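Rest of the complex left out; these chains stay put.
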Amino acid sequence: MDIAHLGHLELMTPVFDKSVRFFTEIFGLTIAGEKGDSVYLRAYDDYERYSLKLTAAKTNGMKHVAYRTRSPQALERRAAALKGTPFEIGWTDGDLGHGKTFVCKDPDGHVIELYYETEWYEAPPELKPSLKNQPQRFPGRGINPRRLDHWNGLAVNLSECREFFEKYLGFRLTERIVLNDGREAGIWLTATNKSYDFAYTRDATGVPGRFHHITYAMNSREEILLAADVFLENGVFIETGPHKHAVQQTFFLYVYEPGGNRVEVANAGARLILAPDWKPITWTEDERKKGQAWGLKTIESFHTHGTPEVAHK
Amino acid sequence: MDIAHLGHLELMTPVFDKSVRFFTEIFGLTIAGEKGDSVYLRAYDDYERYSLKLTAAKTNGMKHVAYRTRSPQALERRAAALKGTPFEIGWTDGDLGHGKTFVCKDPDGHVIELYYETEWYEAPPELKPSLKNQPQRFPGRGINPRRLDHWNGLAVNLSECREFFEKYLGFRLTERIVLNDGREAGIWLTATNKSYDFAYTRDATGVPGRFHHITYAMNSREEILLAADVFLENGVFIETGPHKHAVQQTFFLYVYEPGGNRVEVANAGARLILAPDWKPITWTEDERKKGQAWGLKTIESFHTHGTPEVAHK
């Protein structure tokens, strides 16, 4: 129980200006800071200063993901558990918006930052909300996601990854896909009452450390339908959706931001995992072949497109 | 962190048959058991066997509320903490659907049950869902709430109650109303990432132990608008809403079931409390007078109607 929640992701983009324009004008995030080659972006109900660090780079993909711990002690406990393991990278002083940070990597090589000290967002006067239980004004610009929800990585060996997250970080598995040969092809884990804070999907290319998508939460399915129109009008590539996942029942819509990274907007309705002893749901290969909840076939690129992009056979 | 979540409520009704018909045919709950003078009811995504025990009685109001602990050890810890205090009532063997139970009461006299062992709902064949991550088929009958969300009690001294829940049960305060004279007039507490699992409102009558409402979660605001039509068509008394609360931002609709108990259906959008160190929001008397989020004045009966009903000056 040491991890409180997903904090932020750092995504790389080879077309920085276009990506910034996408995330601010079309996606409706707000710039909460700039430093070096990066801008720090936030949704209107993220309580921390930002939830997405966008960094100019030669390629796309995820540079790191950060989780906030429940307390300073929890941070020390996680660091102690990882100390001396092959996953340890070490302590840093943190970054804009958060303090002292322990860095590690998962068995697939995704870089993970753990931190507790964080900067709560203080809206400038023109962005003050009308309701004081919300950190920032509802933008009314583009699609207006509420908050960061989860992310999805690609990994070569999902079972190793799952064990890592269960053992070292205390995440709980809520659902998974197991192929007929016994290999896990998808895992969904949580540290909160959300049914997942992140998911990993098997990377068929054998290239480790890749990124599948980042997801922001919308307040309703109707907001996702409206987002689809906004994406359509702005020439954003819509990969698949809106539709409802059978796994986790999330209502989803996937697009690619100009830098090539996949971005999802999602709504879970009122679904939460409240049981402290939730028994993971296992989906078989046959069940998975049925496609999404209402019968939409899973689009081929969903299995192949990740960032950075690699050649497929 | 010993309490996992709100488990169920036991409500009393002097018109048992009418109340059962309301909760099953109009509200869309399913009967999951019957014993003595009670029926046990559930929403389609409640993972436990039931979330509402409805009991024939001479009056209305709440007989008890039950919270599930995170583990058997957590249950023992809470019992040990309460043992010997004026709040202790003692152990029981449990009830249909849950095991060994420690019973206590809060400073206002509401009876609280704590338990860990619980029966997971197993749907009979005709109620099996199509998606295996859901315990029961979506009913498609009446208003179809997804799951129990929270409840609201009335209490004479809110500060005493808040301290009780913080100290003995580990709930965290997320929002509150403080009057100009310094008294708390409303408190919202949580043990989960929901922004509240229950709330207490000041009872101006001075009568302790009363009940304000039970709330089921709907997947969307549109489902609440549809519910309003279903209530209208079935002659159910709509007290106020649909509208959006300023406090907690919940989209709400309040009705009275035939027994007189207030019932709410609500949707929180994608709002969650993810911060482990959330700083409680305090609303002043003046802010409260502004009414609900979009300006609807708080209806008078919201301050006066509770169950069991008492004479007002």
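Brief remarks follow.
Just so it is clear, A and B label the chains in written order, and each chain counts residues from 1 on its own.
Just so it is clear, a contact is a pair of C-beta atoms (placed from the backbone, for glycine too) under 8 Å apart; a residue touches a chain by one contact, two chains touch by 3 or more.
Note that the structure is a prediction, hence the values are computed from the model and not measured.
Count of copies in the whole complex in this file: 4, from one repeated sequence with 2 chains shown in place.
The definition used in the following text is that only the chains that are shown with their structure count from here on.
Chain centres here are Cα means. That of chain A falls 32 Å from that of chain B. Within the complex formed with chain B, the chain A residues making contact are 1, 4-5, 45, 47, 68-71, 120, 131-134, 146-147, 149, 175, 192-194, 217-222, 246-249, 267-272, 274-276, 278-279, 281, 283, 287, 293.
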